[in-house]
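The complex is shown incomplete by one protein chain, all other protein chains being positioned as in the whole.
As written, the chain order gives the labels A, B, C, D, E, F and G, with residue 1 at the start of each chain.
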Amino acid sequence: MDHLKHIEGFARLDFDRHKRTGIPESILAEGKTTEQIISLVRCFTQKAGYSLTTRIRVEAARVVQQQLQPDLKIVYNETGRTLVAQRAEHTFEPTGGKIAVLAAGTSDLPVAEEARVTAEVMGCEVMTAYDVGVAGIHRLLKPLEQIHELGVSAVVVVAGMEGALPTVVRGLVPIPVIGVPTSVGYGYGGKGEAALMTMLQSCAPGLTVVNIDNGFGAGATAALIANCVAAAHAGRKNGE
Amino acid sequence: MDHLKHIEGFARLDFDRHKRTGIPESILAEGKTTEQIISLVRCFTQKAGYSLTTRIRVEAARVVQQQLQPDLKIVYNETGRTLVAQRAEHTFEPTGGKIAVLAAGTSDLPVAEEARVTAEVMGCEVMTAYDVGVAGIHRLLKPLEQIHELGVSAVVVVAGMEGALPTVVRGLVPIPVIGVPTSVGYGYGGKGEAALMTMLQSCAPGLTVVNIDNGFGAGATAALIANCVAAAHAGRKNGE
Amino acid sequence: MDHLKHIEGFARLDFDRHKRTGIPESILAEGKTTEQIISLVRCFTQKAGYSLTTRIRVEAARVVQQQLQPDLKIVYNETGRTLVAQRAEHTFEPTGGKIAVLAAGTSDLPVAEEARVTAEVMGCEVMTAYDVGVAGIHRLLKPLEQIHELGVSAVVVVAGMEGALPTVVRGLVPIPVIGVPTSVGYGYGGKGEAALMTMLQSCAPGLTVVNIDNGFGAGATAALIANCVAAAHAGRKNGE
Amino acid sequence: MDHLKHIEGFARLDFDRHKRTGIPESILAEGKTTEQIISLVRCFTQKAGYSLTTRIRVEAARVVQQQLQPDLKIVYNETGRTLVAQRAEHTFEPTGGKIAVLAAGTSDLPVAEEARVTAEVMGCEVMTAYDVGVAGIHRLLKPLEQIHELGVSAVVVVAGMEGALPTVVRGLVPIPVIGVPTSVGYGYGGKGEAALMTMLQSCAPGLTVVNIDNGFGAGATAALIANCVAAAHAGRKNGE
Amino acid sequence: MDHLKHIEGFARLDFDRHKRTGIPESILAEGKTTEQIISLVRCFTQKAGYSLTTRIRVEAARVVQQQLQPDLKIVYNETGRTLVAQRAEHTFEPTGGKIAVLAAGTSDLPVAEEARVTAEVMGCEVMTAYDVGVAGIHRLLKPLEQIHELGVSAVVVVAGMEGALPTVVRGLVPIPVIGVPTSVGYGYGGKGEAALMTMLQSCAPGLTVVNIDNGFGAGATAALIANCVAAAHAGRKNGE
Amino acid sequence: MDHLKHIEGFARLDFDRHKRTGIPESILAEGKTTEQIISLVRCFTQKAGYSLTTRIRVEAARVVQQQLQPDLKIVYNETGRTLVAQRAEHTFEPTGGKIAVLAAGTSDLPVAEEARVTAEVMGCEVMTAYDVGVAGIHRLLKPLEQIHELGVSAVVVVAGMEGALPTVVRGLVPIPVIGVPTSVGYGYGGKGEAALMTMLQSCAPGLTVVNIDNGFGAGATAALIANCVAAAHAGRKNGE
Amino acid sequence: MDHLKHIEGFARLDFDRHKRTGIPESILAEGKTTEQIISLVRCFTQKAGYSLTTRIRVEAARVVQQQLQPDLKIVYNETGRTLVAQRAEHTFEPTGGKIAVLAAGTSDLPVAEEARVTAEVMGCEVMTAYDVGVAGIHRLLKPLEQIHELGVSAVVVVAGMEGALPTVVRGLVPIPVIGVPTSVGYGYGGKGEAALMTMLQSCAPGLTVVNIDNGFGAGATAALIANCVAAAHAGRKNGE
Partner (left out) sequence: MDHLKHIEGFARLDFDRHKRTGIPESILAEGKTTEQIISLVRCFTQKAGYSLTTRIRVEAARVVQQQLQPDLKIVYNETGRTLVAQRAEHTFEPTGGKIAVLAAGTSDLPVAEEARVTAEVMGCEVMTAYDVGVAGIHRLLKPLEQIHELGVSAVVVVAGMEGALPTVVRGLVPIPVIGVPTSVGYGYGGKGEAALMTMLQSCAPGLTVVNIDNGFGAGATAALIANCVAAAHAGRKNGE
């Protein structure tokens, strides 16, 4: 039995995941029943004051709202398929972190909104610019100026089809870019592989990627970076 | 035996391929011995006055030059791996067709040069602009102006890695663009698939593609289009 | 902020896409609600006098017709899944451009019709020949003669299954051929990959391809070429 | 131990593979040392009077010839990479079976020759026609006439690149066609997958395929069919 | 226009496909409306006395029966999804050809039955043995004996999952085997690729394959071989 | 006919599969009608006293229960989609074999439960620990201690997504681990390939895998190992 | 810093890997210089009395032997590419565990030998039977009888090409089978994928697999199982 001692250390692990990783746990609605979602929302809001549910379909969201309001404040984002619940007394404290979310086309909106809401829940200010694809490259000017003026610390760029937008953006900003390929497209490479490959092949250092359609992961990473920078501005160390 | 009569018509097909398809046959050196190449060059130059050999390695090219010069005029392009041989009295008559060849990076040069030489052999004037990748997008300005001023009829855009250049170019010129993905890259999608997928996914109509590294096919197609336009300018019909 | 100046030039980009690229923007119905389609049709017809909607299902087309007729002239092509709307006073001015659309089998018709309608909207005369697959190769004779007689400038060849038709056609005409693989087939390679691969492997220069089922892109490219040739006949330069 | 009784029957299996399957065993040189090949050739010729070695490189073949001649008659086919060894008194008895082997391009020759030699070793008369690809479709006329006149029972069609030849041939002969895709090609689908997919997608019943480059398997199957037909002509039953 | 003369020969091609290829054309119901199917059945039966429809769903088959009976004799095979229609006076003349159809598991039955019906329509006698997979290898004894006694000329072996049955059978019969991989399976390789790959990798010469689920192609090829052998027995030449 | 003698031995194979392989045959409900399932359950319970049905949907299970109870004792596991039926007098005799089933996430439960029920039907005692994924690695401590204390002989580890759990577990127990990748995930690698690849790449010897979602196979193998060990403890030889 | 306490437990992990996992660590020569190998062999033999090196090329093995003999006893297995080194006083104590290693073809020998040597180093008695592929299925009788008589506890079955052997063997023995696909083969599926897929698709529970060519992993797993059974026979618990 001695050989198991070395994992005993694990047993002491009872502090919360948010503190350990800098990102709050969320509820992935996909593959869960409405009952399961409601019970998880209740549990999370009790423990942390709020909860973030992602990939929730409109019917389920309606039921959650009916059952939990007005006990909880609930904001449902139909495009982004997110549902944020808060206890009456809870507020999201701004961290001072700032990110931007850009999206290439209108079909990329659900993923972009998922990223935006995630970052806001993490206390960030989020600037958005949608429909700024490579075909309409001149529309990038405004958002790039705003990124500079706001002092944004990280940019999420959401793009399906040929997926070239993150590379172009990365070449024009002095901060990290997180690319999110989306499952928008058709024929050869049309389920997001083309966009994913393109982003991985990109010769632009400073660009990293998450899996296809993973708006939550991208938003959380960008917010994590922005929060680190904001903490530094405020004179605090990482993780404090 | 009656059921074979319908292909007898084929038997009369004895005019040359160039006339039938608008593109001269070429010698693909890959997989051929130097002896075979020399004998084909002799045969082609006798029949047509000249020959175009593609994908020829430097050692083979040296031997061909030693054996066939000065009987034939020979121009070997080491970067593009092409060898053009002509009888003393032969000249390439300009058709008036004009194309452009753009390349994203220096590793795309061999394919770009193969396209250029092919189009020149077909009588076109070829304008080139290399190293104008998406990361250096401002370098596109000059070539795009030249494309307009020269009255170019088709553009070949060669790009490996993330392969976004053809889409960007297509959005800025009112003429057909032929994309050539190259087998430049690494890791996931690194043998040209990322570039091929990206070009096929592109939402820019007017962009068509050839297979990975097929500079010959792209150059020939662009020249074919340019020659059709030039013939129209001169008041001739297609194929005349 | 200086480093953003170089994209200011973009801001002046307010002329229409048609002029810049030679191809009008279209409405992709796939993934849009009927309300969104109707509003886009209204917007496009107001701006440009007409609109082209592709991949529109029959139910949506019916609703569009009910709501917008007789204010707008509407032509719905059920096979090709296209809907063309025009203001009363609008007419498509013939450019003099001529293309051909060939299809291998009856299941390739939707894609072929999409190509045809697109080219017609761009002012081209379109000759069609369907059900001329490799198995019925003798049926190619008539269309090939017509292609020659009409003075067609580009051919779209639509083929699923084994996809050899574009190669065969390219070997028999002196003008560019655009291959469109279709997602017709079964088992290994059955979602269009076999046809796409075959067309890319083809040793016939002058043949370029678009992505699987992309009839719009192929029709637009062929029309673009034909319009360039027609303009040349009329003594005009590209893009004028 | 009782449960193993049912495979005891196997133990009686001592008649030769040729009788059981209609096809003689052969020696695959790939992955074997020259010594191993020589010892297998000796063993096979002693047992059966002859041996067929496939995929043998020229250096190994030279050594085999030096060591085993003149004890054995040896015929080495450098193109097809086959080596046939016979005892002085051995002759291949003609079965009366007749097949044809067609090849699309010159790079398909090694596979075609492997098929031819295999069928000859099995006693068949083999008619060949090489370089009859889809691009030179009119060259098919002669071979198809000969196929009819000779009374051939099965056709092997070898093709890389676009791989449409077997389908075309199958549509013109009333006998089984065996397609052999070859690993000739480049870029996307260039290792024989394009050809394999195309042949499998083919809508021509009566066409079956073997794996990429498997000339031996195709030649053996065609000869098996031809020998069955020949036996029937001679009034014998299968396998006799 | 001269360069088109060589395909004029095609125009004379007006004899029927059955005579040219030895296999009757069939109606693939997949992707056709019930109306289209009925009209094709009418057309085929008028021309040839009978028709074979494959991949027809039960609802469509019911409608066809209601509308065309009793004018036509109709046999619908629900498992094999085939519908055979005949004019009152038509009979399928036995050719004397004999084949066997073996299937590994019960989920392979639809494909096996499609093969059986196809071969019967081509005049063959068909022996079947289903549920004789590798796991129940001892159940192969009976069918193999029958194959020998009946004098079968070709065997169709249908197998999904691991697809090893055709290889095993090929090792035990002296006649050609046609493998049909089926889209039965799960997880990695579960859509028929495992079975297809296995059959192509098989080192058993004399085994050729058709695409996944292509029972029609396999049955037709086997019947074609059997009919050639039967014709030889009767002293006739191929194609007569 | 002599060449078939060697498989005659097969004919004697009439003892039951359980004895021969150590694992009872089960009924795979997927792809079967409720009638077929009921008839198979009747047949199996008559022959063996009990039956195990896997992958059975809740509707089918309800019907089976209605029709066969109370003649048979029936236990339906909705999560694991298994249905165990027994004759009144039947009991599962404990073999003394002990296994553990661990699962990484809640979506892996169906596969884990299928494994558990299978092993129990084979007479094993099964310890389970669910929701012990790599992200919650400290939760592994308890189950690993129990594995040691109980004297478990084999561990089934079920994991989708990144699939690293089996490797981690294998590094901490001195007994064989069987990894089951599940089709849980999204985007690139999301149908279980990521998990399958990860387990196959693992450098932990003693870890073997089954196909994606194959809980039955994993449970049966673990139980087979545990039963061998238990038999050894009891002084019996394998297979007795 | 508190959040790192939970992994402190790890620090106590100083007992050896063999005790913890039941399998000794080995030296993978691939990608290491001869000097690195020698130093690792020295280190391992000092610590554990012996060492197992896998995938070692003949040149490296010669150098190791020259430098370390006669200080160490060294056994180099050229086929299996393994090198076992022992201190003079070291002996491998037999555990009483018994396994079998079967291989389908001669090209599968290196992987089979790697499995054999690994199991012997772990104290097992190993019975081998090579060249018993599906094509020579009757040759399985003898080995299967021996497996029974010896009381073997697990079977490793090594097979490339079509990879069906493990399934067949699993159907005939009442003990676990570990399949090892090998990278033997050609064309489609020829780098071991066909064999891997086939084994994963197999419907034979009790069969698990390791990655392509992983003889070490398979041998180690089989030996682990056999050692557990042997320990049970001797009345010891797992891991003791």
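Criterion: a residue touches a chain if its C-beta (ideal position, glycine included) is under 8 Å from a C-beta of that chain, and two chains touch if they have at least 3 such contacts.
Quick caveat: nothing in here was measured; it's all calculated off a predicted structure.
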Worksheet entry | From F:45, F:86 or F:202, residue that would touch the chain that is not displayed | F:202
Fill in: Positions on subunit B where the hidden chain makes contact
107, 137-141, 144-145, 148-149, 172, 174, 186-188, 190
Response to the item:
Touch rule applied to subunit G and the missing chain gives residues 1, 3-4, 7-13, 31, 181, 183, 192-193, 196, 211-214
Worksheet entry | Those residues of subunit F which, in the complete complex, touch the missing chain | 134-135, 137, 161-164, 167-168, 171, 185-190, 193-204
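In this section, only the chains that are shown with their structure count from here on.
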Discussion item. Between subunit B and subunit D, what distance separates the C-alpha centroids? Give it in angstrom.
Written reply: 38
Discussion item. Centroid of subunit A to centroid of subunit E, CA atoms only: how many Å?
Written reply: 54
Worksheet item: Tell me, which residues of subunit F touch at least two other chains?
Response: 3, 6-13, 19-20, 138, 148, 172, 174, 196, 211, 239
